[in-house]
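Below: the structure, in structure tokens.
Only a single protein chain was left out; the remaining protein chains are all shown in position.
Then we have subunit A:
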């Protein structure tokens, strides 16, 4: 299992007010999955994404990434995980305006201490892969929204992370550009990249093989599919209920035999 979040709770503390955002969220994702997370604005999608992306820490719960506990790690260790294992795509692209497409894409390689020549080569390759081989020297101001987002995808994937996290990647794009982005995601997923994508749009969510809904900070699986965490939880609940029922039955029997006050070893 590549991602294993269990019983995650998160509240924001603004002044005296506590704003609870995530309630007991559990999410298991297998390697190579393509998950869409849907929900209305303010339901906690980005908050969850930030936790998955090791940018933020929950108030309680556990989180394992590639079988390793994440929450116990310090900031530098988390930076390294983000650098090597996670790729980020944002709604507003988050490209550096003064840098060329190539330099933007090469940025994670700078932090990974890749030598300059190799940086350029790999950044160029990544841009070619998203169909922007002829735009390497363009600055974001010279690119359309869809092109900008493709540069952002190239940047997210240049360090070859196993997981791509996208927070409303098509939120600022027209339908044609959105389609191109979805094709890219599809392709990456087919190559084995685990994709987790937040979206508003059911059309976009339809590209994912699995959809989770989040509403007021509570997550649920769609399409009758039950995710592993919920499965486990339901099983536990069912077992607990069963056990309770058995206990009731036994108590009732004991009452009948008048032995409630005189505990006998059974």
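Operating definition for what follows: contacts are C-beta pairs under 8 Å (C-beta built on N, C-alpha and C of every residue); 3 or more make two chains touch, one makes a residue touch a chain; residues count from 1.
Throughout what follows, contacts and distances are computed from a predicted model.
Enquirer: Missing chain's UniProt protein name, "Ferredoxin", "FAD-dependent oxidoreductase", "FtsX-like permease family protein" or "Transketolase"?
Expert: In UniProt, the chain excluded from the picture bears the name "FtsX-like permease family protein".
Enquirer: Would you mind spotting which of A:7, A:80, A:129 or A:222 touches the chain that isn't drawn?
Expert: Spelled out, the listed residue whose C-beta touches the missing chain is A:80.
Enquirer: Thinking of the whole complex, not just what is shown, which of A:96, A:137 or A:245 touches the missing chain?
Expert: A:96
Enquirer: In the full complex, which bits of subunit A touch the chain not displayed? Write them out.
Expert: The missing chain touches subunit A at positions 50, 53, 55-56, 75-76, 79-80, 82-84, 88, 90, 92, 94, 96, 98-99, 107-108, 110-112, 116, 155-156, 159.
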